[in-house]
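Note that one protein chain of the assembly has been removed; the remaining protein chains are unaltered in position.
Going by the order they are written in, the chains are A, B and C; count residues from 1 in each one.
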Amino acid sequence: MSETHAEHEAPRSFIRRYIFSMDHKVIGIQYLLAMLLLAVVGLALTVVMRWHLGIRTVLRPETYLSLMTMHASLMFVVVTVTPTSAFGNYFLPLQVGARDMAFPFLNMLSFWVALAAGLVLLSSLIVGAPISGWTAYPPLSAVGGVAGPGLGLGQTLWLVAVALLCVSSMMGALNFIATTLNLRTRGMSMMRLPVSVWGWLTAAVTGLLVFPVLSAGGIMLLLDRLGKTSFFVPSGLYLGGEVLPHQGGSPLLWQHLFWFFGHPEVYIVIVPSMCMVTHIMANFARRPIFGYRYLVLSLFGFVTLGGVVWGHHMFVSGMSPYSGLAFSILTLFVSIPAAIFAISWLMTLWGARIQFRPPMLYCLGFVSLFISGGVGGLFNAQSSLDIYLHDTYWVVGHLHLLFAMAAIFSVFAAIHFWFPKMFGRMMNDTLGTIHFWFTLVGAYIIFLTMHYMGFLGHPRRYAEISQFDFLKPAASAHTLISVVALITAGAQILFLFNFFWSLFAGRKAATNPWNSTSLEWTLPNPVPFSNFERDIPVVHRWAYDFELPGGAQDYEMQTAPGPSMDGQTGKGVPTEKST
Amino acid sequence: MTSEPALAADWSGGKSPYAVSHLKLGMWLFIVGDAFTFAALFVGYGYLRLGHPEWPRPFDTGSILQASLMTFFLLSSSATMAVAVAKARKGDASAAVQHMVLTVIGGLLFLIVHALEWRHLIQQGASLFSNPWGVPLFTGCFFTITGMHMAHVASGLVVLLVIATKLKHQHATADHVEVAGLYWHFVDLVWMFIFPLIYLLSMRTR
Amino acid sequence: MNDSSATSAEHSDSLKPYMGTWLALLALTLLEVALGYVSMSQELLMTLLLCLSVVKAALIMAYFMHLKHEKLTFVVTLVASLLFIMVALCGLLPDGLRMLTLGR
Partner (left out) sequence: MRRAVAWLVFWLVAAGVVAAFYKRVLWFPPAVSEHGLSMDSQFSVSFLVIGTLFVAAQALFGYAVLRGRGKSGQPPSFWPSNPRFEKRLILAIVGVFSMGSEKAWANMYFRKPSPDALEIELTAEQFAWNVRYPGADGQFGDTAPKFITRANPIGLNPSSRSGGDDLVLLNEVRVPAQRRVRLTLRSKDVLHSFWVPNLRLKQDIVPGLAIQVEFLATKTGQFEIACAELCGLGHFRMKGTLIVMEAQEFDQWLEEESE
C-alpha cells in the first residue's frame, strides 16, 4: 500500500499541485476541462458540416468526410471519457469513502495519456484528417494514401490516438475497479454503494474487457499500414492504377474486432450516464431508488450482453447469415436490462414531490431521450429491418439520441449537480433551465428528422445529396436540421457562459446545497487534499434514505446511524410498496 | 464453501473483499486485460488460418527443438521466480535476489534463442509480408504474435531487474516481488499457448 | 493486505510444490511435442494441444501465480471473466470460413 494518498503531504509547488497532480480531484477537473475543450472543437466541426449540408455547399467532399471523421472521433473520446473519468475520478473516491484512488500515479498518467490522445487526434486535423469515418474500415484505412486523401499520415495519427486512448482507458479502468473493491470505507457494502459508483465500476469492468481487443485490432491495422502485412487487406486490390501487394486478409476481421470493442463502448458511455442520472434523480425526487437490486443485476446484464451482441452492427456486412440471426435475437434481449432501468426511473418519479432544478431537468430530459432512442433500437435490432435501416440517417439519429444526446444530458446534469462540490459555487438556475429547453427541443427536432431521412433510404456519410433523385425530399429536411442545429449549437454558449461565469461569480455554495445523502456532501468546500480531514467516516445506510418516516428532515446522510430502508435491512425497496 | 453471511461480511467495506492488496489486484486486472489482447490476436490468427487451408508448415525438427528449448528456459525462469517470491515472503532478501537473477538469466536465454530463430527465418526470406513457404499471412501472424510476446518478455526483464535492485537496497518489499512475479508468470503462460498453436501446428512432419 | 501476506507466508514454507509444478509443466510440454509427431488430423491435434495448454495454464495460475491460495471468489471472478471474453471472441470465427466458401 505504498502508493496511497495519506502517506504523502499535499504538494506545495504549483506544478505538482495543479498540473502534474496525483490528486484525484484535480485530475477529475482536468478531465472535465480538457473534455469540454475537445467537445467545443467537435461541436464547431458540426456547425461547419451542418452549414455545408443544409445551407450552402462550402466544403469539398473529402473535407466533409475528414470533418465528419474528426467530429465522431473527438466526440467519441469526449463522451467515452467524461461520464466516468471526469466525474468518476472526482467523486468515486469521495462516495466510497477513500482518500484517493488506489493508484494515484497511474491516475495522473491516465489523464495525460488521454490528453495526448486528444491532441494527436487534433494534430491529424492539421496534416489532413482521415476520411474513413470513426470506424476506420479497411481496406480504406489500411492501404495508405492511395485510397484517398487523409489516409496517409492522418490515418496513422488517428490510429496512434486510438492506441493512446486504449492505454489510458486500461489504466483508468483497473484503477477504478481496484478503488471500488478495495478502498470502500467500513459499512460501505456493495449494496450500499451509490448507483453512480456502480455505474463507474461497470464502465471500468467493461472497458477492461474490451479495450484490449481494440488495441489488438489497432496493432494489426498499424502493421498493415506500416509493415505491409495483410491482416485486413485481401489479395488483388486494384487501387490507384496498380495491383496492391497485400495478400489473403479479411476486412471483416477488423469489423469484428472493432465492434467487439465498439458495442460495449456504447455501454461504457451510457451505463455510467444512466447511473449518474438515477443517483441525481433520487435526490430531486426526494425518493428512494426503486428496485436498487434489480438495477445492480441489470448492470451485470449490460456487461454480459454487451459482450455478445456486437454483430448487430454487421448484419449486411457480408457476415455469415447464421451469425446475423443469433446476434439479432441476443440484441433484442438488451431491452430487458434497459427496461428495468426505465421502470425504476418511472417508479422513482411516480407520486414524488419533484424539485425542478436544472440537474433534475437534465435527468428528465435524459430519460425521455433514452426512451426515444431505446425504442428506435428495437427496429435496428431486427436483422431483416436493419437491411433497410443500416448505414442510413436512421442510424445516425438513433445513435445521437442515445450515445450523444442522452449521454451529454447526463453530463450536464452531473455538472450542475456536482458543481458546488467541485468549485464551491452554484451554477445559475435560470440559465440552466433555458439551456435545457433549447437543447432538448433542438435534439428532438434534429434527430427525429434524421430518423425520417432514414425512411427515405438516405445513406449516411454523403457529402452531397444532389446526385440522387430519391434524396430530393431530404433537401428540406437537411435545411431544417441545419437551422435547428445552428440554434442548438448556439445555445451551448449559454451553458459555457454559465459554467465559466459561475466558476468566478456564482453564489457561494453551502456544504450540502441539495440536501443530498452521499459521503461527498459531508465534506467542506473546497474538499481538503486528503478528502476526509480526520478519520474516514463509517457508513450506516445506503444513499437513498429520503422520505424516512418520522424524521426531522426528509433525508439521512449515509453516515447517520439508525434504521434504514437499504439493502442490508430491507430488500432495497421501501416496505410500503403495496398500497 | 463460504456461508453467505461470511461472504457478505467480506464485501461490507473497510477491507479488501478478495483479501488481496490493491497492488496485487491491480496487477491481476492488468493481466486479465493483457490476456484479452493476446486472445484477440490468437482469434485473429485462427480466423485467418481457417480461411487458408494451405497454411504453411515450415518448422522442421530443428526449429521445434529450438522452440522446446525456449519453452524450457521460460518455464525454468518461472519456477525460479516462484521460489524468489517464496524467499522474499520469508524475508530472505538475498536468496530472493539470487533467484530473480536466475530468472533474468532464463529470460535472457529465451530472448537470445528467440532472436537467433528470428534471424534464421529472416535469412531464409521471411518477412512481415512475405515468406518462401506460401501464404504471406503466416509470417505476418508469426512475427506479430511472437513479437508482442518478446516485447512483454523484454519489459518483464526490465521490471525484474528494477525490483531486484530495489530489493537489494531494501527499497522494495515482498509485495513488489510477488507482483513482478505475477507478470513474469503471465508472460510464461502466454508462451504456453504460442508454442503449440504457432509452432506445433505448423510442423513439417507429414 | 497484511493478512494476505500472512496467508501466503504459511504456504511458502516448502519449495516442493514449485518443483513439482515445474516438472509437470516440462512433462506436459514433452507430451505436446510428441503429439506433434503422431500422425492425426490437424483438428484433433489442435484440440488435444489446446486441452494440454489449458492444463498447463491452470497449473501456472494455481501454483506459480498462487491462485490456489487466494480466496475462491477472487479465482472465480478472474477465471469467469477470462472464459467469458475468450468464448465470446470465438463468435467471430465462423466468418473465417466465409473466406473459403466465398473467396475467389
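To be clear about the criterion, contacts are C-beta pairs under 8 Å (C-beta built on N, C-alpha and C of every residue); 3 or more make two chains touch, one makes a residue touch a chain.
On a predicted model such as this, the values are computed, not experimentally measured, just so you know.
Participant: Name every displayed chain that the left-out chain is in contact with.
Facilitator: A, C
Participant: Of the listed residues A:W200, A:F290, A:Y362 or A:F403, which contacts the missing chain in the full complex?
Facilitator: Candidates A:W200, A:F290, A:Y362 or A:F403; residue touching the omitted chain: A:F290.
Participant: In the complete assembly, which of A:L106, A:L125 or A:A147 touches the absent chain?
Facilitator: Among A:L106, A:L125 or A:A147, only A:A147 touches the chain that is not shown.
Participant: Sort through A:S123, A:S317, A:T433 or A:N525 and give me the one touching the missing partner chain.
Facilitator: A:S317
Participant: Which one touches the absent chain: A:L36, A:L65, A:V309 or A:M422?
Facilitator: Reading the full complex, the residue touching the unseen chain is A:L65.
Participant: Decide which residue listed in A:I19, A:I336, A:A475 or A:A510 touches the omitted chain of the complex.
Facilitator: A:I336
Participant: Counting contacts across the full complex, list the positions on subunit C that touch the omitted chain.
Facilitator: On the side of subunit C, residues 98-99, 102-104 touch the unshown chain.
Participant: What does the interface between subunit A and the hidden chain look like in terms of residue numbers?
Facilitator: These residues of subunit A touch the chain that is not shown: 60-62, 65, 131-133, 137, 139-140, 143, 147-149, 234-239, 243, 249-252, 285, 287, 290-291, 294, 316-318, 321, 324-325, 328-329, 332-333, 335-336, 339, 342-343, 345-347, 349-354, 356, 364, 367-368, 371-372, 375, 378-379, 381-385, 387-388, 390-392, 452, 455-457, 459, 461-465, 467-470, 547, 549, 574, 576-579.
Rule of thumb we're sticking to: only the chains that are shown with their structure count from here on.
Participant: Quick check: more C-beta contact pairs at A-C or at A-B?
Facilitator: Contact tally favours A-B.
Participant: Quick check: how many Å separate the C-alpha centres of subunit B and subunit C?
Facilitator: 12
Participant: Indicate the residues of subunit B shared as contacts by at least two other chains.
Facilitator: 16-18, 21-23, 32, 35-36, 39-40, 47-48, 51-52
Participant: Where does subunit A touch two or more other chains at once, residue-wise?
Facilitator: In subunit A, the residues touching two or more other chains are 1, 209, 213, 250, 253, 256-257, 260.
Participant: Can you tell me which positions in subunit A touch subunit C when the two form their complex?
Facilitator: Subunit A reaches subunit C through residues 1, 209, 213, 250, 252-253, 256-257, 260, 304, 307-308, 311, 318-320, 322-323.
Participant: List the residues on subunit B that touch subunit C in their complex, please.
Facilitator: Of all residues in subunit B, those touching subunit C are 1-2, 7, 10, 16-24, 28, 32, 35-36, 39-40, 43, 46-53, 64, 68, 71-72, 75-76, 78-79, 81-83, 85-86, 89-90, 174-175, 178, 181-182, 185-186, 188-189, 192-193, 195-197, 200-201, 203, 205-206.
Participant: Help me check something: in the complex, which residues belonging to subunit C touch subunit B?
Facilitator: So the residues of subunit C in touch with subunit B come to 1, 3-5, 7-9, 12-13, 15, 18-19, 21-22, 25-26, 29-30, 32-33, 35-37, 39, 42, 45-46, 49-50, 52-53, 56-57, 60-61, 63-66, 70-74, 77-78, 81-82, 85-86, 89-90, 92-93, 95-100, 103.
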